[in-house]
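In this view, the complex is presented without one of its protein chains, the others remaining in place.
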Amino acid sequence: MSTSLIDIRNLEIAFGHGTVRAVRGVTFSLGQEKLGIVGESGSGKSTVGRAIMKLLPPTAIVSAQQMTFQGVDLLKADERAMMTIRGRRIGLILQDPKYSLNPVMRVGEQIAETYRFHYPKATAKQAFEQMLAMLDAVKIRDVEKVARLYPHEISGGMGQRVMIAMMLIAEPEVLIADEPTSALDVTVRLEILALLDELVARRNLGLIFISHDLNLVRNFCDRVLIMYAGRVVEVLKARELESAKHPYTQGLLASLPSIDNPPTRLPILKRDPAWLHDNVLELPR
Amino acid sequence: MANADLVSKRDSDTTFSEEEVAYAAPHPLAILLRRLAGRVVAIVTTLLGLLFLTFSMGRLLPADPVLAITGPEVSKEVYDRVYNELGLGQPILVQFLSYVGRVATGDLGTSATTGQPILTDLLAIFPATIELAVIAMIVGALVGVPLGITAAVRRGTVIDHVARIVALAGHSIPIFWTGLMALFVFYAKLQLVGASGRVDVFYEGLVTPVTGFLLIDSAVEGQWDVFQSALGHIILPGAILGYYSVAYISRMSRSFMLEQLSQEYIVTARAKGLGRRKVVWRHAFRNIRVQLLTIMALTFGGLLEGAVLIETVFGWPGLGQYLTRGLQMNDMNVVMGAVLTIGAVFLTINILSDVLYRILDPRTR
Partner (left out) sequence: MTPMTMSTEQADHIDGGRFRKWLHAPEPQGWFQSSAQQFHQGWLKFRLHPLGLAGLAIIVLLILVALSAPLLTAYDPIVQDMAGRLSPPSAEHWLGTDNFGRDVFARIVYGARTTLYIIILVSVIVAPMGLLIGTCSGYFGGIVDEVLMRVTDIFLSFPGLVLALGFAAALGPGITNAIIAISLTAWPPIARLARAETLSLRKADFIAAVRLQGATPATIITRHILPMCIPSVIVRVTLNMAGIIITAAGLGFLGLGAQPPWPEWGTMAATGREFMLDSPWVIAAPGIAIALVSLAFNLVGDALRDVLDPRGSQ
């Protein structure tokens, strides 16, 4: 059994003075693999991702039996400790570069900033060169020119590449990607996924890929976690998805139209209130 | 294509001939010039409108301008002569244009009280108001911006409540009242500050006006007793105007900051590991810098307004007091001249801030 990078047991997150329970008892581990977390809006999947980085608003109430990263207790970690982890050991990629990049800062400067923050002894020149190398690694051409551009001057695909560069430049061990391709055109989507695939493999990263697109995740990730209403309802290997046991997962699979066997009517998911109380503890791999 | 007829046609679906399609895009320089010309036209029309407004204010006066010159008892021929001299029989447009012409050459009329050309008067007293306004702006910016930003970053804490109270008070308490009360406390009761004017009476005229700013001129000459007197006189009106600037600037800074802090790029900055200070100043603040500039320009307008009342209360010999004295003396030329000047200054500040905004914000370049 490979050592896990992140261990989470029974994570509970509530908002609004405890009235809204966004995450209810989520348990999973992340190894050096591509783990997908799939769920609809409101399932709590993004909340889990941000909770790991402790980037939730201060009104969030977070508790868990365990939330560790490489032995570091994330629950007890204070802000200073988290600052050594964020960007440096765990990276977070957000959904839409139109909003997730600082509009008044050149993209090169934003990428270099991560490096300069975590390697304060590096000179400006060294950081600059690292930044250019990173832009090259995310397959951007004409790196010097692009580095001087502002976020509104680059396309969505390029923006996500910049985002990835920004989060990988300090060489983290884990990458959390929160809907990284949802704001992109379909053709660009595949390019970005290919890029992520290559980078994750080459750098031996653990990847948490959060998405609402089951099809995307099954083809990209090694393992898949299905979330519903704040709980994990199923965990399985991506290639074993067809043999999913939970009715929610089966319903999701059934509602994906297939080009070989197009149904006359797309099946609609019938939600069983019993699912709100289901929970699946992770089985050892 | 087989599916072409299934594709919906847009209502203005025409086909262009080759010639129409092959038209060349306008030269970038032409675009720039056209945009510049558009802005110049806008500014000129606003300026003309401003002039028309003051012109019509002058025309609205219930007093008969002829009688104001000749006196109430006058024969018909004298009345007609003066009437024609003043050009009152001519169409409004001609009168307006001659008014514009006079203003353009600096002829704002003559003050009935001082006997001087109004322009001369204005040039002499303008620095006094500017000195006051500059001090108030400095206080407003140095105190107001950090206060507003801190209130936004530490939302809900004591400093946030303090900032909100400061802002609320500044928007509720009339400035002339604060001035009067401050005079009462600090001058009458505590004898801490000077009375009216910019310096004590026996220091007047001792310092040669180089910049027109007493504080600078006296310091340069080394006349420290004059400096001290000037400081004692400017401190209270400057502080009060400064307070009102702080109230406005802090409220707007807080509002802008709160808006930025809820943006996604702030999450990215934190996810990079950056600490609060860097996130606030290197990221959020950079995004509000330009907006704050606009606020500064608006604050200056507010200062001109406040100066009218504060100068009256403190007897400060600036533009504001000139205006209100003219009002009291029914010297309408003075009133209109001063109003026009304030409007022109405010308009200029706004145009400058607009231009600066466009230059500084990378998104509008």
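We just call them A and B in the order they show up, numbering each chain from 1.
The rule is short, and it goes like this: a residue touches a chain if its C-beta (ideal position, glycine included) is under 8 Å from a C-beta of that chain, and two chains touch if they have at least 3 such contacts.
None of the values given here were measured: they were computed from a predicted structure.
Participant: Missing chain touches which shown chains?
Facilitator: B
Participant: If I consider the whole complex, including the chain that's not displayed, which of B:99, B:322 or B:346 touches that chain?
Facilitator: Of the candidates B:99, B:322 or B:346, B:346 is in touch with the missing chain.
Participant: Looking at B:108, B:214 or B:336, which makes contact with the chain not pictured?
Facilitator: B:336
Participant: Write down which of B:127, B:144, B:197 or B:302 is the residue touching the left-out chain.
Facilitator: Of the candidates B:127, B:144, B:197 or B:302, B:302 is in touch with the missing chain.
Participant: May I ask you to list the residues on chain B that touch the chain which is not drawn?
Facilitator: Counting only chain B, the missing chain is touched by 42, 45-46, 49-50, 52-54, 57-58, 60-62, 168, 171-177, 180-181, 183-184, 188, 254-255, 258-259, 301-302, 304-305, 308-309, 312-313, 323-324, 327-328, 332, 335-336, 339, 342-343, 346-347, 350.
Simple rule for what comes next: only the chains that are shown with their structure count from here on.
Participant: Let me have the rounded angstrom distance from the C-alpha centre of chain A over to the C-alpha centre of chain B, please.
Facilitator: Their C-alpha centroids are separated by 50 Å.
Participant: Over in the complex, which chain A residues touch chain B? Could you list them?
Facilitator: Within the complex, chain A touches chain B at residues 50, 53, 55, 79, 82-88, 91-92, 94, 96, 99-105, 113-114, 117-118, 150, 152, 163, 166-167, 170.
Participant: For a test of understanding, state which residues of chain B touch chain A in their complex under the given definition.
Facilitator: Checking each residue of chain B against chain A gives 263-265, 267-275, 278, 282-283, 286-287, 361-363.
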